[in-house]
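A single protein chain has been omitted from the complex, and every remaining protein chain is retained in its original position.
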Amino acid sequence: MALLDVANLTAAYGQAQVLFGVSLTLGPGEVAALMGRNGAGKSSTLKAVMGLLAPLGGSVVFEGRPVTGWEPYRIARAGLGYVPEERRIFTDLTVFENLEVGRKGATDAGIADGRPPWTPERLFAVFPNLAEMRGRRASAMSGGEQQMLTIARTLMGNPHAVLLDEPSEGLSPLIVEQMAEAVLRMKREGIAVLLSEQNLTFAAAVCDRAYVIEKGTIRFEGTMAALEADEAVREAYLTV
Amino acid sequence: MTLLVVDRLNKRFGGVFAARDVSFTLAAGEMLAIIGPNGAGKSTTFNMVGGQLKPDSGSITLDGQAITGRPARAVWRCGVGRTFQVAQTFVSMSVAENVQMALVSRHGESRRLFADTRRLHREAALALLAEVGMRAEADRPVSELAYGDVKRVELAVALASQPKLLLMDEPTAGMAPRERGGLMTLTARLARERGIGVLYTEHDMEAVFGHADRVMVLVRGEIIAAGSPDHVRGDARVRQVYLGEAGTAAALKARRKAVA
Partner (left out) sequence: MDLSFLVLQSLSGFASASSLFVIASGLTLVFGVTRIVNFAHGSFYMLGAYLAVTIVPRLLDLSYSPWTFFLGVLLAALLVGLIGVAVEMLLLRRIYRVPELFQLLATFGVVLIVEDVVLKIWGPVDIAGPRAPSLRHGVEILGQRFPAYELVLIGVGPLVLALLWLVMHRTRFGVLIRAATQDREMVGALGVNQARLFTLTLFLGASLAGLGGALQIPRIPANSHMDLSIITDAFVVTVVGGMGSVPGAFLAALLIGQLQAFGILILPKVTLVLVFALMAVVLVVKPWGLLGRPDSGSGRVVLPEGILTLRRFRPPEAALALLAVAALLAVPLLGDPYTTKVATEILIFALAAFSLQFLVGVGGLVSFGHAAYFGLGAYAAGLLVTGPLKAPMELALLAAPLVAGAGAALFGFFIVRLSGIYLAMLTLAFAQIVYAIGFQWVEVTGGDNGVVGVWPSAWASGRTVYFYLVAALTLSGIVLLRRVIYAPFGYTLRAARDSATRAGAIGLDVRTHRWLGFTLAGAAAGLAGGLYAFQKGSIDPTLAAIPLSIDFLVMVLVGGIQTVMGPLLGAAFFHTLKDVVMPLTEFWRLLLGLAIIATVLVFPRGLAGAADTLRGRARAPATAAASA
């Protein structure tokens, strides 16, 4: 059974409709890419799934529970994490406090596969850079370090799946490599990831499956290898 | 001919150097790319040249005129047009009106109280839009355009003042790969035809190594390498702190394509 099942999702910003029936699934422990041009509806899809953009129609089912139209905090507590496009860390707070905001109470959704819950100590082991600056204000961190913090902060909520919006956009090549490592690390921890991406090289390096979205509808669905082989689709919707 | 001379610029925020003794020159018709890790001081350098930030020390000379520390509108008057990392347009206006406003400003008409703005310089604005391939969208609200098209409109707005120098902060950020190539090719063509110097920052290796005449690498506010694209691509330190393996491969691919 799919971990996340999105069916026929529609959404709009004010009068302008951006999603016209998006359907996709994400299996447990899987990494999938939602690819497409700027303005094709990638970020809007992730926001609508997360409840940050109110869906007009369709359904979002997470671990068998319909979460369509829920408030973002309830969806997050149900075990779906979200890493936004522009980092959006709390720059006035210390690294440690940023992680505290991501922490959730003991009553929330259980941990996947009986793995140990994420704690600041466990995260510092994974992201050693962060350990060195736990008491520092996030505003004093470099762009790459902030990027790692957004992921660590989301992991503090012990998500079963993470929505990752444009992880490679606007980053220098070296930090893009670190992001790829972080995604693979999440996968090893059994966390499913749905990421939106324009960069085929990045997606090919970390994803098992891909969807291609254009004008708010899914135009391709298949394995990453199939997408790489399908020149017609790449040419039409990705134009690499 | 040397168009822009930047000499030992320094800027500090708190105790941290965002720019430290940054010096470089740019010739008319030349494309110079600044690259570096996030937070390395690229935008700071850019904003000092564009007049959005005042340097702590150092000097900037454009075409023989000192423009150091002057406000953006004065820098603009000296012949600097710019586009922004996050596109800056007049979102409540149409595409044509965005360009018309630049022309109104160039003709010093911004204080006219009773003329009808929509009729002012419309033909000239349409001609500029035609150059960037946006003539057909002239009467659409700029807020409805796809992001790649907004970046083209920004270019038309920057060209409206017939600049000597174009500053483009991540011109292709947020654009699809093919749009990126298109915009950079268009920019390079205009630069060469009109002798406009172009200073730009980028993270897209194709845009940098495929289109720049020279590349400059900024790390923690300091220039660690500068020179031809091939020279910078081969620099060991640049590989280590910025390009990494994937970046180096992408740069090589872009060079091959550019040379071919």
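Odds and ends about this structure:
Per-chain residue numbering starts at 1, and chain names A and B are given in the order in which the chains are listed.
By our rule, a residue touches a chain if its C-beta (ideal position, glycine included) is under 8 Å from a C-beta of that chain, and two chains touch if they have at least 3 such contacts.
Note that this is a predicted model, so its numbers are computed, not measured.
For the chain missing from the display, the contacting residue among A:A2, A:L93, A:M133 or A:L184 is A:L93, taking the whole complex into account. Of the listed residues A:G102, A:G144 or A:P173, the one in contact with the hidden chain in the full complex is A:G102.
Residues of chain B that touch the chain left out of the display are 50-52, 71-73, 76-77, 81-82, 84, 86-93, 97, 101-102, 104-106, 109-118, 120, 143, 157-158, 160-161.
For chain A, the residues touching the chain absent from view are 50, 52, 71-73, 76-77, 82, 84, 88, 90-93, 97-98, 100-102, 104, 108, 153-154, 157.
Basically, only the chains that are shown with their structure count from here on.
Mean C-alpha position of chain A lies 31 Å from that of chain B. Against chain A, in their complex, chain B makes its touches with residues 16, 35-39, 144, 146-148, 170, 173-179, 203, 205, 241-248, 250. Across the interface of their complex, chain B is touched by residues 16, 37-39, 140, 142-144, 147, 169-177, 198, 201, 238-240 of chain A.
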